[in-house]
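Missing here is one protein chain; the remaining ones are kept as they sit in the complex.
This part shows subunit A:
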Amino acid sequence: MQASIQLQRDPRQQYLLRIGDTCLILAQRLGEWTGHAPVLEEDIALANMALDLLGQARAVLTLAGSAQGLDEDQLAFLREERDYFNPTLVELPNGDGRPGDFALTVLRNLFVSTLLRHLWVRLHDSSDEELSAIAAKAVKEASYHQQHAADWVLRLGDGTDESHRRMQAALEKLWPYVAELFEDDAVDEQAAADGLGPRWAELRANWHAEVAPLLQEATLQPPPDKSFMSTGKRGVHSEHMGYILAEMQHLQRAYPGGAW
């Protein structure tokens, strides 16, 4: 059995891992749809988006590990749960059962791709040349993902009674996890001070400016805000995270360095 790696908990690394882990864990969730989506075109779309996200994750994890001499595979497969820093939103199951709920999947894709698109736009100005280059590439992909998700949210929200009901239910389930995306802390402060990237809190206004009119057009009503705050970005995850990691990691743990 391959032992876990230990992170040094450096703010720069944590900032990068928040980005890389967001892409990595959402890619894993989207990958669960492969072979199970409602129609063939969406099966291909979700798999393609998972692939883009995985590619982005690889690039960012490679950068995040470089200072500590860790590679993308060690970071993806050999960390303990508390050393993953994705927001809780991306680790939530696709819905009840497998492969889950398509409405929830496309709504989450809208939330995350909107966040990432604005983040990549800002990261293009990063003081880190490699991060800037990754961002210039990824922003184009995020735009495609966002448009795809927006089309579905609109079509299903403003669709039949049943599609509207399921979209509204997904919104009520996911909305409480949005606040965490824009929480501000010392990691963001350091990144902003170093010119590495923006505080995620700075993306809040742009995010809402795009998502709110779309939800309105889709006849969807977000639930009232609550004081609940999820904590994935600090490494404290929901009960779902362990199961994802077990699935992602067990092969590399059992057969170290296994490749095919």
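Methods note: a residue touches a chain if its C-beta (ideal position, glycine included) is under 8 Å from a C-beta of that chain, and two chains touch if they have at least 3 such contacts; residues count from 1.
In this text, contacts and distances are computed from a predicted model.
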Identity of the absent chain, which is to be given by its UniProt protein name, from "Nucleoside-binding protein", "N-acetyltransferase domain-containing protein", "Phenylacetate-CoA oxygenase subunit PaaJ" or "Monovalent cation/H+ antiporter complex subunit F": "Phenylacetate-CoA oxygenase subunit PaaJ"
Residue among A:130, A:172 or A:189 that touches the chain left out of view: A:130
Contact partner of the left-out chain, one of A:70, A:90, A:112 or A:139: A:139
Candidate in contact with the missing chain, chosen from A:7, A:89, A:123 or A:154: A:154
Contacts of subunit A with the absent chain, listed as residue ranges: 41, 44-45, 48-49, 51-56, 58-59, 114, 117, 121, 129-130, 132-134, 136-141, 143-144, 146-148, 150-151, 154, 210, 213-214, 217
